[in-house]
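What follows is a short report on a single structure.
Complex shown without one protein chain; remaining protein chains in place.
Per-chain numbering from 1; labels A, B, C and D assigned in written order.
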Amino acid sequence: MIIYNAKDWLGALRHFHTSYVIRILLRRVLLVGAYGALVTFIDQHRVNIDLPIDGTFFSLLGILLSLLLVFRTNTAYDRFWEGRRQWGMLVNYSRNFAVMMDAILLDSDRENRQFFARALSNFAVALKGHLRTGVNITELEETGGNDRKALAQSKHVPSRIAALLMRRLQKLKQQRVLTDGDLITIRTYHQAFLDITGSCERIKNTPIPFSYSFFIKLFITLYLLLMPLVLVETYAYFTVLATILAAYALLGVEMIGDEIEEPFGLDCNDLPLNQISQTIRRNMHEILMSELPVAQQTQLEGEYQKVN
Amino acid sequence: MIIYNAKDWLGALRHFHTSYVIRILLRRVLLVGAYGALVTFIDQHRVNIDLPIDGTFFSLLGILLSLLLVFRTNTAYDRFWEGRRQWGMLVNYSRNFAVMMDAILLDSDRENRQFFARALSNFAVALKGHLRTGVNITELEETGGNDRKALAQSKHVPSRIAALLMRRLQKLKQQRVLTDGDLITIRTYHQAFLDITGSCERIKNTPIPFSYSFFIKLFITLYLLLMPLVLVETYAYFTVLATILAAYALLGVEMIGDEIEEPFGLDCNDLPLNQISQTIRRNMHEILMSELPVAQQTQLEGEYQKVN
Amino acid sequence: MIIYNAKDWLGALRHFHTSYVIRILLRRVLLVGAYGALVTFIDQHRVNIDLPIDGTFFSLLGILLSLLLVFRTNTAYDRFWEGRRQWGMLVNYSRNFAVMMDAILLDSDRENRQFFARALSNFAVALKGHLRTGVNITELEETGGNDRKALAQSKHVPSRIAALLMRRLQKLKQQRVLTDGDLITIRTYHQAFLDITGSCERIKNTPIPFSYSFFIKLFITLYLLLMPLVLVETYAYFTVLATILAAYALLGVEMIGDEIEEPFGLDCNDLPLNQISQTIRRNMHEILMSELPVAQQTQLEGEYQKVN
Amino acid sequence: MIIYNAKDWLGALRHFHTSYVIRILLRRVLLVGAYGALVTFIDQHRVNIDLPIDGTFFSLLGILLSLLLVFRTNTAYDRFWEGRRQWGMLVNYSRNFAVMMDAILLDSDRENRQFFARALSNFAVALKGHLRTGVNITELEETGGNDRKALAQSKHVPSRIAALLMRRLQKLKQQRVLTDGDLITIRTYHQAFLDITGSCERIKNTPIPFSYSFFIKLFITLYLLLMPLVLVETYAYFTVLATILAAYALLGVEMIGDEIEEPFGLDCNDLPLNQISQTIRRNMHEILMSELPVAQQTQLEGEYQKVN
Partner (left out) sequence: MIIYNAKDWLGALRHFHTSYVIRILLRRVLLVGAYGALVTFIDQHRVNIDLPIDGTFFSLLGILLSLLLVFRTNTAYDRFWEGRRQWGMLVNYSRNFAVMMDAILLDSDRENRQFFARALSNFAVALKGHLRTGVNITELEETGGNDRKALAQSKHVPSRIAALLMRRLQKLKQQRVLTDGDLITIRTYHQAFLDITGSCERIKNTPIPFSYSFFIKLFITLYLLLMPLVLVETYAYFTVLATILAAYALLGVEMIGDEIEEPFGLDCNDLPLNQISQTIRRNMHEILMSELPVAQQTQLEGEYQKVN
């Protein structure tokens, strides 16, 4: 994710290179511009291109395309925001869980405090890995009993950590540390972990239906191919400028949509899962008064910075 | 569902044939194009067609139609996404249920572990069948006591499996394996199963109101019939191209909407219920440490693949 | 509700007469067409009508009107869908309630099983009546102790049935059939019944604000009255065709919105409350293994059928 | 709120005077029309006004303005509908609360039955006053122990009634009338009362941001001021008609939005809080079998009636 100052208009324009997708977009816009230039050259110097398609009909298609693109943008942003909300909930429920265990566990119960601080941290870190390129076991902390080794063999690490947490809760109930009433509340927090996992997997694994994606891409392609042929008669050399503007607008909306609709990757508009999971890790150890093994504070300096 | 790479523009265009609805669409577009050609032929070579309807009025109708189509698209996508969310919740609640039973049941309690692993798997498999062409009893696993035979006679298999689960929970409570507090939590998971069933049935059985569907279809039909008559005077032979473009845009949005608004079928844009229910099955057996009878792993190779 | 096949384009067009609102619409469209014909006749044969209002300004008003109509459609559909969701939840919670009572009650406890099967069925049937033309007491089943007679005197039958259910639950608690923990869950199901009732009453009793409804109706009326006067100079006899098309589009969206925003009536686009409540009735008796007094299965044959 | 029949087109148009906002709107439209007439008069008889601003640019501004107005309408309606939903929930939770107390309290426990019937009724009545012009203590019923006098001194009457209810519940728990399990459920109902209060206060106290409101109002003002200057050259005397139409459309959407976004007042499009709170009052006394002190039944006769 890029951290920026929304109200600084010039600043935003100056940092266009911070965004990978904007750079790709500008490259594609130039390509379409080159095609526009070719058409213009042919029309002006070789064969006269004279398509009797007038602006009104072409506008109408453009309006339908615009409406579809805004719908697409809306959908993509909803997915981005839902992903963000899920990770926000992970922060909340981790804190809720930790605050409650902190109140119930004795201050002297080092072992259990450490277990929960580490297991809750591990969950966030493992989910990050699970949604990106795979869980990196060395990022996880040892929760006792060689659990880390066992996790390395699990096919679904977050589920496994959730199961470990649930088993520990059950053990504490048998030891009468937790009452039935305590468990009713704690289990709703625990449940949230698997719900968040499932929701993130859903966003990751279910793109918008292929037919829509294809339909819009073909629509834009046809539109941009036709455009210089329609405009060249009246616009002459300005056809290139017009084509570039239209390509910027149409391709831009589509490409940004494509990028943010899958918010768990490492692209520069994706969510800073790494940063969030480190925040959770620090929070867990603070609340449960357990010492933090390795301090990994992301240092932020200035604006227009990427965090991952 | 088709699995694809949204950012690969050319790849998407090259795989249009993967989508059944896109192929039907192209066929219908050609049909409208043929009608456009016929009108053009008559105008140019036989009777001169001279409709004094100008672009402005025709555009206005087109804008209203575009707005309605985007509304329709929005509605259809909401249904698709709600269906997906319900199945995502089925994954979550199955896992929650299994993780909790795993913590409560003794590691040695093979019988109950197997019962829950199988009954929870059966629920997902039965719901898939229930929403598609009917429950295939041979896909279900035997949960003990000839239950499978009884299920074959049930009119509503998912409800029956839910009732079996509830009865087993009640038995475990009488055996003091489960406390009242445990049941308060487990029952919320159990409740989710029937809620999901009901929500999916609702999406399946309630299409958008017939009047809307009819209204939009008639609107598009009239629009496309009139279009070549309006355009032919100024566009001449390009009428065919314009008609094809308009038909692509209008029919395309409508048809994709029609397809994805019922997301539980076997069409290529429908949800991969089979894949999801197999995932649940593997998860249940893993979490409850019960051996999986028949391993059915869907193998995915390359991009642009259909999964059902 | 009309059951239809969304993907069958021609089939949909052929069954326009199935929908009452479509038939009314066509009648009103003809009326506006007649007005258009009158204006054209006067212009062509008597006084020349020459309004210097050009298309651009008129289009602009049309676009604002179109946007408002789509907003209106959206609102109406949301109400329709919310009504459907409430009845879907009624199905879910009835099943949840029944499945839980089935697990708790002894198989031999005929009396209580019958009570719950009948009272839960009665709730759905009474709510249907309450939202339509009034509760028909003869449709309800006797739940014991001359309750049916008492219900006939109640002003709000669904509330009364809910109170009967709650009292029976309390009695079962005093008889130690239900524990406090059981009641915590069952009461959330019970609560859902009154929540659903309230939500349906809200949809039924609160139309969109009168000012909006009036504003849009007057806007459309003025627009259609002015239209032939503006068009007649350039369109001549085709004014009639254009007026008919515009009337179809504008009146159609408005009228369908008016119809589906109140989804509990007996119109052909309304929800099949009768069918849903019969489904609940059969489900309740099946799950609680209580014999069903009178089998009322709605027989569906072919497509494009009305169910109420 | 005005009760009307949405499907009766002519009836709706005939009752425009029922709505205060529509009458104000028509007055403002006439004012703008007078301005348009003035501009036309000056142009035709004194100085020729010749603004070279063409329709296309002006249309474009109009489209952006239209989109903003529909966004504004959407927002206002969402607030209206959320307010309605909150009061619908108040009905639901009052009934849930009463039905549960009815089942738990002995039939002979007149005192507690009366307390809850009256306190629950008072809550709705007090909330109505709190959201309108202030709580009218004489509308409240005496719940025992001179509570009404104490309420008169409270700064936040609904909170105070909620506190009285909670204290009574606690007392009943100490008297072992209520168990811990009962309280878990009842407290969720009780919580709903304060949640509803807070949500209604939020809607009442937070208008849409001033900048938006100002921005749109200035936009419309500029647009309507400029309009006759742009149109007068081509439209001549019809400028007045066009200005009136545009003013109707633009001012209308804005004003209706302004009115319904604060749905708790006494305007004719506002919610019938008085009617709803009387319904709650009757329901509470019926369900708890407590006699109703003063019957205040709102009599509805015919359609197009105002209820407050």
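Heads up, the rule we're going with is that a contact is a pair of C-beta atoms (placed from the backbone, for glycine too) under 8 Å apart; a residue touches a chain by one contact, two chains touch by 3 or more.
Keep in mind that this is a model prediction, so the values were computed, not measured.
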Which residue of A:157, A:256 or A:273 touches the chain not shown here: A:256
From D:147, D:259 or D:286, residue that would touch the chain that is not displayed: D:259
Option touching the unshown chain, where A:91, A:137 or A:218 are the choices: A:91
Identified contact with the non-displayed chain, of A:12, A:42, A:137 or A:222: A:12
Touching the absent chain when the full complex is considered, from A:37, A:51, A:104 or A:137: A:104
Subunit D, residues in touch with the chain not shown (by the definition above): 51-54, 56-57, 59-61, 63-65, 67-68, 71, 75, 155-156, 159, 162-163, 166-167, 169-170, 179-181, 183-184, 187-188, 190-191, 194-195, 197-199, 201-202, 206-215, 217-219, 221-222, 226, 255, 258-259, 261-262
Residues in subunit A touching the chain absent from view: 1-4, 6-7, 9, 12-13, 15-16, 18-19, 21-22, 55-56, 58-59, 62-63, 66-67, 69-70, 73-74, 77, 80, 84-85, 88-89, 91-92, 95-96, 99-100, 102-104, 179-182, 184-185, 189, 231, 234-236, 238, 241-242, 245-246, 248-250, 252-253, 256, 259-260, 268-269, 271, 283, 286-287
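Keep in mind that, in the parts below, only the chains that are shown with their structure count from here on.
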Set of chains adjacent to subunit B and to subunit C: none
Chain centre separation in whole Å, for subunit B relative to subunit A (CA means): 24
In subunit C, residues with contacts to at least two other chains: 56, 59, 63, 67, 70, 179-181, 184, 259
